[in-house]
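Note that one protein chain of the assembly has been removed; the remaining protein chains are unaltered in position.
To keep things simple, chains are lettered A, B and C as they appear, and every chain counts its residues starting from 1.
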Amino acid sequence: MSEPLLSIENVRLEFNTEQGTVHALRGVDLSVGKNEVVGLVGESGCGKTVLGLAVLGLNPMPPARLLDGSQILFQGRNLAELTPHELALVRGTGISMIFQEPATSLNPVFTIGDQISESIRLRIQRQRNEDKSTPSSSEIDEQVYEALRLVRIADPERIARRYPHELSGGMKQRAMIAMAMAAKPSLLIADEPTTALDVTIQAQILRLMRDLMNEVKTSILFITHDLGVIAEIADRVAVMYAGHIVEEAPVGQLFAEPLHPYTQGLLASLPRLSDLDREIKQLPGSVPDAINPPSGCSFHPRCEFAREECRTESPKLKELKAGHKVACYLY
Amino acid sequence: MSSQTLLSVKNLVKHYRVGTVSFLGRRFGHKQKMVHSLDGVSFNVARDETLGVVGESGCGKTTLARTMLLLTPPTSGSITFEDKEITKLPKQELRKLRSRMQIVFQDPVSSLDPRMRVRDIVAEPLVGVGEKDRAQIREKVRAMLERVGLSQDALNRFPHQFSGGQRQRIGIARALVCEPQFLVLDEPTSALDASIQAQVLNLLRRLERDLRLSSVFISHNINVVCYMSDRIAVMYAGEIVEMGPTREILGKSSHPYTTTLFASVPKVDPSHRRADTEIIGEQPSPVNPPSGCRFHPRCPFVMEKCKSVRPEQTVVNSNHWAACHLLTK
Amino acid sequence: MSLFDKTELRLTGVYLLRNKLSLAGGAIVAAYLALTVVVTLTGKFLLPYDPYVQNFAQTLLPPNSAHFFGTDDLGRDIFSRVIAGAPIEAQIAFVVVLISLAFGGSLGAFAGYLGGMAEELLMRITDVFLSFPALVLAMAVAIAIGPGLTNSMMALLVVWWPWYARIARGEALAIKNSQYMEAAHAAGLRDVQIVVRHVLPNILMPLLVYATLDISNVILTGSILSFIGLGAQPPQPEWGRMVFDGQDYLSGAWWMSVLPALAIFVVVLAFSLFGDGLRDAFDPKLRRR
Partner (left out) sequence: MGLLKFCLKRIISIIPVLIGVTLLTFLISRVVVPNPARAWAGLKASQATVQAIAIRYHLHDPLYLQYYYYLRDLLSGDWGTSPVNSQPVLDNLTAFFPATLELAIVAIIIAAALGIPLGVYAAVHQDKGIDHAARLFSLGTYCAPPFLMALLMQLIFSYWFRILPSGGRFSPLYPLPHKITGLLILDSILSGNLQALGIALIHISLPALSLALLTFGLITRLTRSSMLEVLRQDYVRTARAKGLVERVVIFKHALRNGLTSIVTVMALLFAFMLSGAIVIEYIFNWPGIGRYAVQSILSLDLPAVMGTTLVFTLIIISVNLLADIAYAVLDPRIRLD
């Protein structure tokens, strides 16, 4: 991986709330290469969704704010420093995003075709420097159908005229993907895109996303809480805990040889069909409070290997083997 | 029915009305739309056994949980608990029975009254059976909280002061406080994170063993159901399509839907990415279920017969049956 | 089991304190209620002038140091009349809101909880009442039973209870469909126990918040009723009526009508601000932000 497409460096983000300041991201480093699916996995409240939204500047600010020194480098620019309007011009055509709830993420009062055509018009508008001609509405319609066909919708003419509430959950998520892909982004951020779906539909969508990767060469940052889904789709995985990346590795290596005690605990806590006799292990305690995070390594209160230094000093992410990084004093 | 059987459900049907058809509308021949949530579900639960129920959303599993405990009256069918038919019991007698069959709900937020303290929430079933002795109640609640791993200072706090996992423990304590024989677990860990889910699953396994509980464990998460259950029932569109011992179904599923469902579950292992079995379509609307076998529009092996004839339960192995025409071909 | 959870109450208090506008509203409300109590207890004893005594030597005086609000066409001190009239508005507001709350609220709660025909019937009846503009229906009822303070309160009650029935029914329905109700059934509680332990406490809070906000509406509508002559009759110092009596003198003696109208405005605004803050404070969704 010569030069990453997206490079997130030392991103720190806080929310001000009634109860206090929520330290959502506490210095995150992560990169996504060209043609790569990076899985970002963690439990609820670890900051994975906030990170996805932060890349596009979609966290409501205020109350959220990026701290100084946060860098989100994309196509040679630091997105953290752009004005809201400049950022809007990066969204869609540069980086697009799909969300967990297809039912609420599509605008209920516009047809699917309308919403997809917006993305197409946007792309054409931004490319117009080279090409002066404006496409006719029938050309745009054709591109809408093309986008729907891309997500394996068999009768795009009919679906384009439908309103979101007339489609099933799986179809809605396909339409969301079609909408995001219609702008031909270089990076797609997918925030739990299959979590709200049934397992057979999830399988369909995951397969679709894999195929799309190969067909249109888009990179994906895939955010999920489900290690099974990660194993299914990611090339590289980053594990997040309490606003930090605690481990990062190629997918095979992470599952075969997890290094961080949290990753190990998480993997051991899952019941597996292939091994039902094994008693699942449980991590003690619960996810730390983001307002008063523990000192030192955030995981130390739940860690069986915790030592004195873990309580005072936060470990840095360091590369142990090629591509395998971990933030833990054990190594 | 053997004496080993604790609960037996026969031909349970539950249809809901959707929308209202006015008096005038009925005059003009508008038909009342019905949701076929359960259509003829039968099974037994033996003593000390955990029966798992899997299926996708809308297949009727939650309706099954509620109907089985008569929290909502079934449209037809019978439920026998300890050799006693309970669907026709008068309200008073049914209330007395409630302490012996309990339920843990999916949502740890909305299943606890936000304005009640934990000690009152957990004590609720004891109040239900008419326990008056306050010291007795306090002692039982205290013991049960300890058993589910909550400290004593939880007693005077309110639900929103707890995390999801702790709230689910409160729900479990409430279900177990009056020592039921039978427990329905309706997606008890679906709202929880992986590391917390493991804590709750292990707790439930321990409690089931220690208290000699029989239970029905309902979830959409196939890994979890298989981990928790001795036997499994697979539901699709309001019907059980296959039922049998967990290991046997895992090794040798006989219904195409079961095969599809299990193949869809992502393996937690990147070296075994899913074989490219194409799974088509989505679950049918419960208002207008397909004729014949309800899976036929999605089935890769569909035959002419499947479109019109509802398949019978066919025994595959002593304890294992499936409802599919392929088996009787 | 309690209506108020301490932490919840503390958060609510913190929010209210931080919301300066509703704090100001609350202060005025408190002052107004205190005034009402004092005036009711002492009568005209503490007032600078007798609100009923006419003085034809001092008619239509503009506001001055002796008469803060000036005098009216009959030479009565307007300030004393405004103060003396304070309890009338409060009486209207509390009688109408509390009776509507008790009657409409319990009707709605039972209908929502029972469902079926009872609910359907109540909904259709409230539909009819809510089709009327509130003021207009109150006018019709008041003219039919005749003008007067008590009658105008009766008229307002006829109009007001359906709102409470609607809200209570909505809350009851939400509670009925909640999982903790299901859990209570599963626990084997009797219906009475369920209503006492779960339904009432959970319905009462939103209704009380709504009622606080609603007081300002009642005062406003009540003052319009008395403005058009359906409320308290002269010489009672009712604010709306004073505005009406003064409007003929607007060009020469604006204080006669404008100052009592301002009194109504201030009280209505204060209740609104306070109620708004209270509602936001009790709605965790709005508070979290």
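Quick note on the criterion: contacts are C-beta pairs under 8 Å (C-beta built on N, C-alpha and C of every residue); 3 or more make two chains touch, one makes a residue touch a chain.
Treat the numbers as computed from the prediction; the structure is a model and nothing was measured.
Asker: What are the shown chains in contact with the chain that isn't displayed?
Answerer: Over the full assembly, the chain not pictured touches A, C.
Asker: From the list C:Leu21, C:Val37 or C:Ala66, pick the residue that touches the absent chain.
Answerer: Checking each option in C:Leu21, C:Val37 or C:Ala66, the one touching the absent chain turns out to be C:Leu21.
Asker: Taking the full complex into account, find the residue in A:Asn107, A:Ser274, A:Ser295 or A:Thr312 that is in contact with the omitted chain.
Answerer: A:Asn107
Asker: Could you tell me which of A:Leu122, A:Ala268 or A:Ala306 touches the chain that is not displayed?
Answerer: Going through A:Leu122, A:Ala268 or A:Ala306 one by one, A:Leu122 is the residue touching the chain not shown.
Asker: Name every residue on chain A in touch with the hidden partner chain.
Answerer: 56, 58, 84-85, 88-94, 96-99, 101, 104-110, 118-119, 122, 163, 165, 176, 179-180, 183
Asker: Suppose we count only contacts with the excluded chain; which residues of chain C make the list?
Answerer: 21, 124-125, 127-129, 131-137, 139-141, 143-146, 216, 220-221, 223-224, 227-230, 240, 243-244, 247, 250-251, 254, 257-258, 261-262, 264-265, 268-269, 272-273, 276
Here is the rule we go by: only the chains that are shown with their structure count from here on.
Asker: Measuring between mean CA coordinates, which chain is farthest from chain B?
Answerer: Computed centres place C farthest from chain B.
Asker: As a test of whether you follow the contact definition, which chain pair has the most C-beta contact pairs?
Answerer: Here the largest contact count links A-B.
Asker: So, what's the distance in Å between the C-alpha centres of chain B and chain A?
Answerer: 33
Asker: For chain A versus chain C, what separation do you get between their C-alpha means, in angstrom?
Answerer: Distance between chain centres: 51 Å.
Asker: Averaging over Cα atoms per chain, report the distance between chain B and chain C in Å.
Answerer: About 49 Å separates the centre of chain B from that of chain C.
Asker: For the complex, give me every residue of chain C touching chain B.
Answerer: Residues 1-3, 5, 7-8, 178-180, 182-190, 193, 197-198, 201-202, 205 of chain C touch chain B in their complex.
Asker: Can you name the residues of chain B that touch chain C in the complex?
Answerer: Residue list for chain B touching chain C: 66, 69, 71, 95-99, 102-103, 105-107, 110-117, 120, 124-125, 127-129, 158, 161, 171, 174.
Asker: For the complex, which residues does chain B have touching chain A?
Answerer: Chain B residues touching chain A: 56-57, 163, 165-166, 193-199, 201-202, 220, 222-224, 226-228, 246-247, 250, 260-271, 273-274, 276, 278-280, 282-283.
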